[in-house]
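Sharing a structure with you now.
Shown here: the complex without one of its protein chains, the others still in place.
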Amino acid sequence: MTFLGLPIGLAPMSAKAPATVLPTSPVLGPSVTPKVIESYLRAVPPVDEVGAAERAAALSTRSVKRESKLAALDLAVRMCDLTTLEGRDTPGKIVQLASKAARPDPTDPTIPPAAALCVYPNLVPHAVRALAGSGVGVASVATYFPSGQAPLEVKLAEAAWAASEGADEIDMVIDRGAFLAGDCLKVYEEIAAVGEACRPACLKVILETGELGGFDNVRRASMLAMAAGADFIKTSTGKVSPAATLPVTLVMLEAIRDFYAASGRAVGIKPAGGISTAKQAVRYLVMLSETLGAAWLTPSRFRFGASSLLNDLLMQIRWVREGRYQSPDYFTED
Amino acid sequence: MYDQTSERTPARRGEVVPSGLDYAPSLEAVDQVSIDESYDLWIDGKPSPPAANRYFPTVNPATEETLTRVAEGDGEDVDRAVAAARKAYNGAWGKMAGKERAKYLYRLARMLAERSREFAVLETLDGGKPIKESRDVDLPLASAHFFYYAGWADKLEYAFPGLDTRPLGVAAQVIPWNFPILMLAWKVAPALAAGNTVVLKPAETTPLTALAFARLTAEAGLPPGVLNIVTGGGGAGAEAVAHPGVDKVAFTGSTEVGKLIQKRLAGARKRLTLELGGKAPHIVFEDAPVDQAVEGVINGIFFNQGHVCCAGSRLLVQESIYDAFLDRLKVRLASLRVGDPLDKNTDVGAINSRAQLDKIGALVEIGVAEGAEMYQPPCALPERGYWFAPTLFMGVSQGHRIAREEIFGPVLSIMTFRTPVEAVEKANNTPYGLSAGVWTAKGSRILWVADRLRAGVVWANTYNKFDPASPFGGYRESGFGREGGRHGLLPYLRGGS
Partner (left out) sequence: MSGRIGVRKTYKLYVDGDFPRSESGRTYPALDHRGEVIARVAAATRKDLRGAVRAARRAQPSWAARTGYNRGQIIYRIAEMVEDRAAVFAAQVRMAGVAAAKARREVFRSIDRLVWYAGWADKYQQVIGNLNPVAGPFFNISVPEPTGVVGVIAPEAPALLGLVSRLAPVIVSGNTAVVLASERWPAPSVVLAEAMATADLPGGVVNILTGPRSGMAPYLASHLDVNGIDAYGADEDMLAGLEEAAAAGVKRVVGPPEGRIAWMDDRTAQSPYAIAAFTEIKTVWHPKGL
C-alpha cells in the first residue's frame, strides 16, 4: 500500500504487532468495545470550571523564594521540550536549536540541558544527528499534526517513520473530530495503534484542550488517552488558542492522579503553548507538586512544551544568583 | 526538595501524597505597620482615654507576644460615645445629603484599598489569620463593602418602594474576632450609608484594625462622632447594646451571647439584628464534581482556621462514594500548610486565642470520648502560639456533640447519607440555619435541595463565597436580619425590619 508514492501501513514496523490487533488494555480489559469505553468514561467525575480555575488561582499565589526558586528553575530547564514547529523550519535552524537545548547557556556549565527538542517528522534525522550523545531527546510531532485529519494509515506511517528515524518521543494528536462526534472508540484505537507503531518511543498524546469544549471533556479525553497507552498527556499543539492554562493542566493532573490510583500506572503531563515566563513555569511546578507530589517532579513525568520559556528561565536563574535584573541581549537566541 | 535522581515509589491509592516542591519561608514584611505603645478609645473623632484609665493587652496568637495595650471601655465611656454619636446624628451627619455621605464612604473605600497591605499585616498580627487570607479576602472585601454601600447612600428611596427610608439614629454594633475589619465594614458601611451614626465595640482579642480604621476616618475628614469605637471586653459590649440612647443594635457573635442580648433588649423598643453561630451542612452527592467538592469542603472548614460562623463543619457524603471521597480528602488535607500566619504560603494560621484553643480542644476530646474516629495529617505545629492541627472526625452520627455544637475551629465531622431526602433531613436537623453547601452535577437536584435547606446562604457547587452585593444571614438560631446587598440596608432604615 502506498500513499503519494510512499510505502505506508505496517511495512516499516514489521517487528510490531499489526495495528488492528490491539493489545489487551490494562485498564479496560481484553475486549474494548464502545460499551466498555462508554462505561469507563461515565465513571469520570464532572469538573466545575469555576472551581478548577479558583484552585489554580489559589495555587498561583504560592511564593517560592531563594534556593527553592533556584531548584525549581533548574528543574524547569531540565523539563523543557524546546520546540520549533513551523513550515519554514530548516536543518540549519534545527542544528542551532539543538545546540541551545544541549547547552542552554554556553557561558554557564551549571545550567543543565533541556529534556528534548521537539520538531516536525521531516527534521527528525537532523535533530537526531545534532543531538547525538548530548543526552537531549528528540521528540517528533506526528499523526498529521496539528489537525489530525488524515486516515489512520497515514498517521501510523508518519509516526512509525519518525520513530524509526530515531525520535525518542512521539507527540501525537488525537482525532478531536471523532471525540466530539462521540466516537471515543476510534480515538482510543488510534492512540493504541500509534503507540504500537512507534514503540519503544515514548508516546505523548496531545488532547488539544482548546478544541474540546470544556473541562468535562478534557478530563474524559485524558482518561481515554491514558487507558489507550499514553505515556504523557499533553494539552495543546500550540496552534490553537487557548493552549495550556493552569486550570486545564490542573484538570489533567487530577485525571492522572485518578488513573494512577486505578491502574498503578504513572502517566506524565506536558502543558504546551503559551508558557513563556519563568514565573508561569514555577506556578505549573507548584501545581504539579501539590497535586501529584514529589514523584512527578521529574522530566520523565513532566515537560514544558515551549520555545521562549528557556531563556526566561536562564534570566531568572541569573537574577536569583546575582541579584541583577537581566537583559535578553545576554542570552543566546536561536 | 524534589528528588533529582531516583524516581520515588509513587504514592499508592489512599496514601498521602507528599508535597514535593519546597517553598522557602516567604514572610510578609511587618515594617510597614507601626503599632503604638497603647491605644485609647476613639470618641468624637479623636482618641479618648478610658474613664477608669484601664488598659488590657492584645497579643499575637502566633507568638503569644503582647503587641500593645488597648483601652478598656466601661459604662461611662459608652455614655460619652453614645452622646458623641447622638450629637453627630442631630448635627452634621443627620443633616448631610445622601450624596455627600456617599462621598465619605467612597473615600473610606479608597483609603482602605490604598492601605490594604498595612491593614492586612495588622489583621494577621493581631488575629493569627494567614496573610494570604487577610490580603486576598478580608481587605479587598472590606473595601468593596464600603464602595458598594456608598452607592446606596443617595438612592435609598429606590431600594424599597414605599418604605420609610429615614435612618434610625444611633447604632450600637458589636463585632467578632474572626474577621475584624471585614465585620467592621459589614456593620459600619450600611449603617452610615443609611444615615445613622455608630458606636462600635470590636472584639477583645482583635481591636487593632478597628482602631487603625478610626484614624483613617479622621484622615478622610468624616465628621466627629459619626463613628465611635469603644474597645474592651464583654462588659463594654453589654453596656453599648443596653444603652438607652441607642436606637439600633447589631451583633455578630455566638448564639449564646446573641440570646442574652435579645433577652436584655426585651421591651426596650430597639431594633435588633443578630448574626450568630452555625453548624453548616455540606452535602456531597455521588455525581459531584469531586475535585472541586474536595476543595470546597477543605475551604469550607479550614478557611480562617474554621473560625467562621458559616464554616461547613458537618460533611454529609453520599454513602456510595464515601471511601473514595475520604481518600481524596485526606490526601488534600496533607497538603495544607499550617504555621506562621505571616508566611505567604501558610494555609492555616494560628487559633485566635488561648480561650478558643481550649474550647476546640475540649470539644475534640468529647468527640474522641464519644467514639468518633479522629484523623489528623502529620503536621508539625510551632512551639509557641496557639495552634490546632486540621482535624477530621469519621463515624460521626447526628447525636454526637461534635455534630451539633459549633466548634469554631478546624474540625470537620463527617457523616453519610443514602438519598437526597435523607441528606436534607440531616442537614436541617439543627437549631442553626446560617449556611449550607451542596455539590451535585444535576441542575434540578441543586434547586430541589436548595429549596429545602433551611439556611440563609446556600452555596451550590462552591463554598464560602462573599460579596458586598449578596445578602448574608441566618434562619432560626443563626440570627435574623441580613448583611450585604439591598437587604443589608433594611436593618438601618426606619421602615425596615
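Here are a few things to note about the model shown:
The letters A and B name the chains in turn, as written, and every chain counts its residues from 1.
Basically, a contact is a pair of C-beta atoms (placed from the backbone, for glycine too) under 8 Å apart; a residue touches a chain by one contact, two chains touch by 3 or more.
Here the structure is a predicted model, which means the values were calculated and not measured.
Here the missing chain is touched by one residue of A:Pro151, A:Gly182, A:Gly213 or A:Gly264, and it is A:Gly213.
Residue B:Gly473 is the one among B:Pro130, B:Gly367 or B:Gly473 that touches the chain not shown.
Here the missing chain is touched by one residue of B:Ala51, B:Leu265, B:Ala324 or B:Met374, and it is B:Leu265.
Residues 48-51, 53, 213-216 are the ones on subunit A that touch the missing chain. Contact between subunit B and the unshown chain involves residues 144, 160-163, 255, 258-260, 262-263, 265-267, 269, 274, 276, 431, 433, 446, 450, 455-462, 465, 467, 469-473, 475-480, 482, 485-487, 495-497.
We adopt the following convention: only the chains that are shown with their structure count from here on.
Spacing of subunit A relative to subunit B, judged by their CA centroids, is 44 angstrom.
The touching residues of subunit B, counted against subunit A in their complex, run 1-4, 7-11, 13-14, 17-26, 132, 136, 287-292, 295-296, 327, 335, 344-345, 441, 461-462. Those residues of subunit A lying in contact with subunit B across their complex are 45-48, 50-52, 54-55, 61-69, 71-72, 75, 254, 257, 260-262, 266, 285-286, 288-290, 292-298, 300-301.
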